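Omission of a single protein chain aside, the complex is shown with its protein chains in their original locations.
As written, the chain order gives the labels A and B, with residue 1 at the start of each chain.
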Amino acid sequence: MTRLARPGRLVTLPRVALLVTLALAVAVPYVLRSYYVSILALAFIAGLLAASVNMLAGQMHLVSIGHAGIAASAAYAVGWASHHGYGHATQLALALVVTLAVSAVYGVTSMRTSGIFFLMVTLALGMVVFGLTYRLSRVTGGENGLPGIWRPPVVAEMWQFYYLCLAVLVLAVLALRVVERSPFGLVLRGIRDSESRMSSLGYSVAANKFVAMIMSGVVAGTAGVLSVWHAEFVSPASADFLRSALAVIMVIVGGVGTWLGPLIGAGLVTGAEHLLSTHVERWPTVLGLVFIAVVLFAPNGIVGAARDLAGRLRRSRARRGHPETDTSAGTPPAATEDSVTSSAPNR
Amino acid sequence: MGQSITRQARWVAVSAAAGLVLLAACAPPSDDDDGSVAESGTVKVGFLSPVTGPVAAAGIEMREGWELYWQEHGETVGEITVETIFEDDAGNPDTALTKAKRLIEEEQVDVIVGPLLANTALAVADYVTRAGIPSLQPVTAADDLTQRKHHPLLLRAGSYTGSQMNFPGGQWAYEQGHRRAITLCPDYAFGWESCAGFVRAFTAAGGEIVDQLWFPLGTQDFSPYVTEMRGTDADIAFVTSAGGADGPTFVRTYHDFGLTDQLPLLTNCCAMDQATLRDVGELAEGIHSVSYWAEGRDSPAVQGFVQAYKQAYGKLPSLNVAGGYLTAEVLARALETAGGEATAEELIDAASSIRFEESLYGPLRYDEYNNPVGPVYIRVVERNSDGEYWNVPVETYEDVSQFWTFDPEEYLQQPPYDREHTGQ
Partner (left out) sequence: MDFEVLLVHSLNGLSYGALLFLVASGFTLIFGLLRIVNLAHGAFYLLGAYLGLATVAATGNFLFGVLVAAFVVSGLGLSLERSLLKRVRGKELPEVLLTIGIAFVIADLCLAIFGGDPQSMVTPSALSGAVGLGSLTYPRYRLGLVLVAVLIAVALYLLQRHTKIGAIVRAGVDDREMAAAMGINIDRVFTGMFAFGAALAGFAGVIGAGLLPVRPGVDIEILLFALVVVIIGGLGSVKGAAVGSVLIGLIDAYSKVWVPEFSYFTVFAPMALVLVFRPVGLFGRTA
């Protein structure tokens, strides 16, 4: 039997590497200037949205290209409440209510669809939200948006806000991992593999999809709240189709179904959008070429490619060093690295 | 399996929380800020405009106007050197904000110029003014920047407000004998404000608004609206666009449906700007529009500028170019007056006390909300001696303020213009 990732392992990267990364992330405000700190915070927020998309895409092969609509709804809830003089706690409460409501609408409309149709439903919903941000201009400020939405005083400084984003991101990723490893996660993956089998086993496919959408929506809504606090401003651009599409791109570029993939994708795309664009006028071309390169050379995303590489290195080392521990014969390379499925003992 | 996950998760969460508490106590070093605008004799200008994305053409033109001024006059004002750092905001408010942050925190710019689009400008204004950095707006027409959201560190240097530039249009329409108008404007703030300007003046003079059509952002096909206009009993149509493709599309459709000879048309600045004329100039010949900028105006300042731009870029300058150029001129004059040791407030004060005898727009000054007061022209599209189409003034309204003939305080009591508050 090949060396599968040990069931129960929280992480697939060596623990040390992870801690080092976290330590680096924590050290950032002491090392980098405020502008870069704010870009990183943006990357974390993008990563949060990407993680919410990844939850549905990885666990259920449901790619939502309208999640920015959920995030934007939460952002506008905060903005509206702020403009009407409500305190931060109320703003958050309203954001939660709105997020749940919008996610529920997404869920109800999409729970009986899958594949390309799910993509289209979420696209339509995202565009409806976008249209509403223009239409309900009394509430949303129309095209001009709502400025002057101040952060809570405890995170007023960018470096404090950065830590908030980092903390929220880490907690969200952990929470999503817990969901993934839970029995509910098993059900979701079961639905991904065969809806008919699951429904014949007595599971309500639609209800489970609905719940998954709510969970994913809550993460997206959190991203929305953080984004409006980052910019201290919200406008229809937050619900733009491009935002949703970029979230999907981040997931694909990083690696669908992996927890790290969306974060890497978010870092890459955010970096290109904000840092590369300063130095390269044709940055959309460069970004497009990067996408093409990723598809050609890393079709499982960057994380997938890294894993394949690690697997190949490990096998070649085993072959060279200890012929008797060579377990690679007949093993498809991807199986050893598939953290998503390897945890399920009943596969 | 589940237990070890929860244990590990808890471990991570606790250590993270502990770490954060420790860190909250120690703040990282903050970026320093100096008081005067020009340290060591250089003024750094952060120039924000969209050079990619849907409004790239306008953003690039704004830059060209700015650069043209410094090319003509050299990049110094007396002892002070002016250094410009350009950033692309892609027409997106979040990007604009990030770039503004970069310019202010990384590049330590002393002045911000731009951005172009109203929503990006509003997004950035809060941040820039809170950072204590003065900003000059070359093209943005959002009313509120110099009304309900005006700020001593913000000056609208190169353009008029959306309503301001259209008030005279309503007045003129009435004076021409029109009594019933139909309007077509984009269904967002710029459109609301532009239409409101025309409507207020037209109705105040005694005219009647027969119908108001609003087209959504992203409208590709104007035929439904033109068809409606064809069926109306109005005697003049007032049409607004924010520039870009709406102008040419509308003109073409208006022409295709045979309305050019049937229903007199008055448009705003941007529907008849050079972007439209370069594309459908032939069809637009003879159409009237109202704007503060007229590239066909027979004045040495304007024609010198038009020739210089044409030599450099091979085309006639649009309103975006003029705005960029004039803003550069405003900065230069303000630096001359205030000097390199000026603070942010002093710089804007100096700028707002400028009085142009003959700027690109004519005699110009700034009101106490830091908005220009000056002439507005009724222009007509004509063919010039080089075979190009441009806007030539046929009537001038002097000294137009953003409040028209109304009292500023009363004016500001009213809610901002939108679909319900249309100026009637």
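Couple of notes before you dig in:
Going forward, contacts are C-beta pairs under 8 Å (C-beta built on N, C-alpha and C of every residue); 3 or more make two chains touch, one makes a residue touch a chain.
Source: prediction; values computed, not measured.
The undisplayed chain touches these shown chains across the complete complex, A, B. Interface note: of A:89, A:295 or A:313, the residue touching the hidden chain in the full complex is A:295. Although one chain is not drawn, the whole complex shows that of A:187, A:205 or A:253 it is A:253 that touches it.
In the complete assembly, the contact with the undisplayed chain comes from B:256, out of B:256, B:336, B:358 or B:399.
The chain not shown here is touched by just one of B:82, B:116, B:242 or B:280, and that residue is B:280. For chain B, the residues in touch with the chain missing from this view are 52-58, 60, 187, 213-216, 218-221, 223-225, 227-228, 230-231, 244-245, 247-249, 252-253, 256-258, 275-276, 278-280.
For chain A, the residues touching the chain absent from view are 57, 63, 109, 112-113, 116-117, 119-121, 123-125, 127-128, 130-132, 134-135, 241-242, 245, 248-249, 252-253, 256, 282, 284-285, 287-292, 294-296, 299.
Convention: only the chains that are shown with their structure count from here on.
Our note on geometry: chain A versus chain B, Cα centroid distance of 37 Å, whole angstroms. Taken together, the chain A residues at the contact with chain B in this complex read 7-8, 10, 22, 26, 29-30, 33-35, 38-39, 42, 134, 137-138, 142-145, 147-148, 157, 159-160, 163, 167, 170-171, 174, 177-178, 181-182, 227, 231-233, 235-238, 273-274, 277-278, 281, 283-284, 343.
By the touch criterion given at the top, residues 1-2, 4-6, 8-9, 12-13, 16, 19-20, 23-24, 27-31, 51-52, 87-88, 90, 92-95, 97-99, 101-102, 105-106, 118-119, 122-123, 125-127, 142, 144, 149, 187-190, 216-217, 418-419 of chain B touch chain A in their complex.
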